[in-house]
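Below you will find the structure I want to go over with you.
What you see is the complex with one protein chain gone and the rest in place.
Labels for the chains are A, B, C and D, by order of writing; each one numbers its residues from 1.
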Amino acid sequence: MEWIQQFFNGISLGSIYALIALGYTMVYGIIKLINFAHGDVFMIGAFTGFFAISVLNLSFLPALLLAMIVCAILGVTIERIAYKRLRNSTRIAALITAIGVSLLIEYIFIYFRGAQPEAYPEVLAKETYNIFGAKISSQSVLILCVTVILMILLQFIVHRSKIGKAMRAVAYDQDAAKLMGINVDNTISITFAIGSALAGAAGVIFGIYYTKIDPLMGIIPGLKAFIAAVLGGIGIIPGAMVGGFLLGIVETVVSASGFSLWRDAAAFIILILILIFRPSGIFGKNAKEKV
Amino acid sequence: MKMINRFWKFMLLAIIIYTIIQLLITTEVFNLFYTNTLITIAINIILAVSLHLVIGITGQFSIGHAGFLAVGAYISAIVTMKLALPFPLALFAAGVIAAVAGLIVGIPTLRLRGDYLAIATLGFAEIIRIIFLNIDYVGGAAGMVVSRTTNWTISYICLLITLIVIINFTNSRHGRACVAIRENEIAADAMGINTTYYKVVAFVIGSFFAGIAGGLYAHNFYIIQPASFGFLKSFDILIFVVLGGLGSLSGAVLSAILLTIVSTFLQDYAETRMIIYSLILILVMLYRPQGLMGTREITDFFTSRKKNALKGGENL
Amino acid sequence: MSTNPLLHIQNVGIRFGGLRAVANFTLKLNQGELIGLIGPNGAGKTTVFNLLTGVYAPTEGEIFFNGERINGLPPYKVTRKGISRTFQNIRLFNELSVLDNVKIAYHSLAKHSIFSSIFRFPKHFSGEKEMEEKSIEFLKIFHLDHVKEEKAKNLPYGQQRRLEIARALAAGPKLLLLDEPAAGMNPQETKELMELISFIRNEFNLTILLIEHDMKLVMGVCEKISVLDHGQLIAHGTPEEIRKHPKVIEAYLGEEVGEEHA
Amino acid sequence: GDGDTIKIGANLELSGDVASYGQSIAEGVDLAVEEINANGGIDGKTIELIKSDNKSDPSEAASVATKLTSEEQVLAIIGSATSGNTLAQAQIANDTKTILLTPSGTSPNVTVTENGDVNDYVFRTSYIDPFQGTVAANFATGDLGIKTAAIYADSASDYAKGLADAFKETFEAAGGTIVAEESYVAKDTDFRSTLTRIQSKNPEFVFIPGYYAEVGLIIKQAREMGIEVPFMGADGWDSPTLVELAGADTLNNTFITNHYSAEDPDTTIQDFVKKFKEKYNGESPDAFNALGYDSIYFLADAIERAGSFEPEKIKDALADTKDLLLVTGLITVDENHNPVKSATILEYQDGVQVFKSKINP
Partner (left out) sequence: MLKVDEIDVYYDNIHALKGVSLEVLAGEIVTLIGANGAGKSTLLKTLSGLLRPKTGRIDYFGQSITNKPVQSIVQSGISHVPEGRRVFANMTVAENLDLGAYIRKDKKAIEEDKQAVYALFPRLLERKKQLAGTLSGGEQQMLAIGRALMAKPKLLLLDEPSMGLAPLLVKQIFQIIQEINQNGTTILLVEQNANMALSIANRAYVIETGNVVASGTAKELQSSERIKQAYLGGM
């Protein structure tokens, strides 16, 4: 029974990682940028939700929507101001900028409100279900469902819709995409908007589930989500989800075996092992350059 | 010979710089604080230049350099504090063990490319940190108290050795092999270069000097803790290299100096220091994405060989 | 055919997923020969080069070079055994000078160790000097010495193609593989290239395997031609034989090829 | 210092991992300095406070300390919040004869080196970790009559480790059994897997030395999973945020040891709470606020008693402090430069800290 419970624990944890990783992987997939600020957009989403619920007295869904909109706008703004100019420079320059943006968001936020954490109000009634003697909360189930639905939705957008094709075209060759009549700037903005909105949603859900939010809360989940995305094959949407679950389960198993201090190390070891045997992640196609 | 001549010019310059600074220290024009800042600058230059060899020269996107810094710091601290052996030996041991760590990390990860390599190196650095966190012998989370033995002279000597080795390596057929890997790995392979070997060599040399820097670091700051070697520290080193200009050794040196000074100066602006720091990062990248020096070297401004494209410092 | 070919490709093949890019391919090259490899786009010509140079390991068959089995060796080892190549899509070290591009090719012929370089032992200086001198000699042959300090990416296309050949030669091959060296050249430039190929072949005592779609070049310089289609050899013979070969005409040349360039 | 001012440095964690502690201390320090200066300063000299950020990093802390001692030539340094960052400055303080007073560095070896020597110039305002751990264990075995306990400690802090060790020693000495010893890492948010493990061992009591940010979540998640036994912690729990995070109901049946309680009716305390709320928009002061505040008064008292601004004399005066009444209690400094003072035991009832008992050393 303990282990069934641990499995559920792992899935719940993993679906949070997966949720953040979806947006990460999406942005990465299109402009090949490790958007380190993604975790901070997630943080802003969490605080927007907090503000919406406790100050504006909104209920869950409107708060979620508001957070998603705010984050979408923030994401697009970041892209327009900080990343757009760097499209033709090295990836590493863009990465450093992303680190800079991440620090800037964190510390501007701290400058204006301080670093102290905030407790999330309870907006969703919480029930606990018993499955095979293990307990699982309604919130975990909700997160799991939201993650799976968003994953399917995203996969559909990127691979079936017209805008998705445009995104992938832009991802590969911006000039050639332009020649198809694609508006590259708008396509990238849409990508950022979707990715950031997802981060915002993840922020609110994280807040509700874990109840604690603070200005630096995005760093660790951001990093973990990035690991999850890489595990699954970065840029690949179902990969992000599977990577998230895998990471969640591995971490839980390690903690449950009494090695909680080695949990993060275990996460990285799994990552490295998978990369050694599958250098592009679980679902990554080994994109060896054709010679 | 021209090359030998250049070496002595370099040494002469090095000795002059040393003498001036030493004079300022002994006459107490530079107080402890300035001296300390100089030592920190030396350590940061060593870190920047050692990572420059991996990223700037060989083109391998490693973002876990702090891991090797940690290995060097802990090993040297164990040698002096627990084994009570002399400091220079500790520094050497720090370099060697860090190089071994580099070898262990490098062999499996360097076959990865781009962002996958980046995250794997970051992962290894975190693993190293967590290992120290879990070893009670070195104090676990609380860390290890280390007595201060690093001084300006020894830091400067280490810095010089680092520069000479890395510049000499870069300006040889071996350095060219590394640059070839950076430029086009498939073509380098087709030219008979054992790409894996050179990636690992560059990585091991880089780790060796990061280890030396770790030894200096540990004996300069009184205490070492796993928390000081997290990924943010790796990013700091990465930032030196990128801000200076990828592929430019003097750029890495210059930005290590500038950023250390900026960071020390900003101590007085507690609340806003991170905001200013991050703004500097963003603005430099937006307006000079190629970094302060681009791929040029300081010496390019003095010599006529402007088009010499192989970067990493002039021949010594 | 002589009994002891320089290169002997025996029933080699490779699959990519479901696609059999090369199948049951056999070819012998004797010392000093210049053979053309032609065939429709996607026939598997470049893939043959990739198999020869170790970029891909064949899933079937064997490759012997100088009597040694080389299939499965990594590319750098193949190069050291004496096979070097150019690429269909130019792969120079773009940010490096023309001179450095050639020096890099000398890498495996030089002997000075990492230690002697780091500590600047005399061996380092003599080694580096030799590399530099030899590289410059090469550049002279290819009329590139006047641009030796230029970055490779700043060269005009034609010079880039020549630099790639120069670089491949500097690695000291016995067998040179050229993948569409005339692509993107106009007829005049192609003519000059033909002269260059003949020249280096004699000068360096080379064996050459050449992929090219420009029939004027192929027919003009090659002694023998092999034709690939769908990964399989469909014909092998002298240019005259190939020109008239019905299968080749059908799959590759089309009718009345002779007249077009006449 | 020269002229009419004395320079006091503050080497605090204003950014980085534990920024909130450094910032809290800074608030308390600011308030105290303001008050003292408004009342004419110390022996007629006003305090010039030089606040520096050490980014929660020991190497930065050392660099800041070097700067404060050599550039600014401060008389004393307040800080840092954590033991590690304080230790990084200990040698500098001794070498440059600068008083180093940490408000909240509770690890014993801050003031005493590994080989048992006392750091001449290093002092602290808080009591040390083992004391709180011992008090908690005695309370559990005595007042609550507990036989089996689990420990769930923050592994990333020496503070929590010190508490856990002391608790374990005292608890086992009193005949109790520790059935589970688990750790978490600061900044974790999901504790369910380890809690599931603890739950399977059925302890009667769980000791959770750590800081409120994680503890709040631990308690909440534990109660959700149906772990209903009493929990106990220490001063690291003390923050209004704990109540918000865990929820008022959830927090019932939990206890802490603390330096002081903002709810304590004691007049010294209420005075402080009032002044603090006035300055900081009604914010209720936590223990770090109080310790920061006390540190300045602790130092000021010593300077006055020393009747001199020479560091040698001030350090002796600090070491000789007896029965000084501060917000966090009546303190007497022992031979290891540790203040001997009382600990308060509080119980959470519907989100409010209720005074349970005061335990003297």
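We take it that a residue touches a chain if its C-beta (ideal position, glycine included) is under 8 Å from a C-beta of that chain, and two chains touch if they have at least 3 such contacts.
All of these numbers come straight from a predicted model, not from anything done at the bench.
Put simply, the hidden chain is in touch with A, C once you look at the whole complex. Checked against the hidden chain, the listed residues A:R87, A:K165 or A:R278 yield one contact partner: A:K165. Within the whole complex, the absent chain has one touching residue among C:A110, C:A166, C:M185 or C:C222, and that is C:M185. Looking at subunit A, the residues touching the absent chain are 162, 165-166, 168-169, 171-173, 175-183, 287, 290.
On the side of subunit C, the interface with the absent chain consists of residues 16, 38-43, 46, 88-89, 156-158, 180, 183-191, 213, 215-216, 251-254, 257, 260-261, using the contact rule stated above.
Definition applied: only the chains that are shown with their structure count from here on.
Two chain pairs, B-D and B-C, are compared here, and B-C has more C-beta pairs in contact (counted per touch definition above). Using the mean of the Cα atoms as each chain's centre, the chain most removed from subunit A is C. Separation between the centroids of subunit B and subunit C, computed from CA atoms only, is 41 Å.
In subunit B, the positions touching at least two other chains are 133, 186, 271, 274. Residue positions 55, 87 of subunit C are each in touch with at least two other chains. Subunit D makes touch with subunit B in their complex at residues 12, 14-15, 17, 51-53, 56-60, 62-64, 66-67, 69-71, 83-84, 87-92, 96, 107, 109, 113-114, 155-158, 161. Subunit B makes touch with subunit A in their complex at residues 55, 61, 108-109, 111-116, 118-120, 123-124, 126-127, 130-131, 133-134, 186, 231, 235, 238-239, 242-243, 246, 271-272, 274-275, 277-279, 281-282, 285-286, 289-291. Subunit B contributes residues 1, 3, 7, 165, 168-169, 172-177, 179-180, 183-184, 186-195, 201, 247, 295, 305, 307-310, 316 to its touches with subunit C in the complex.
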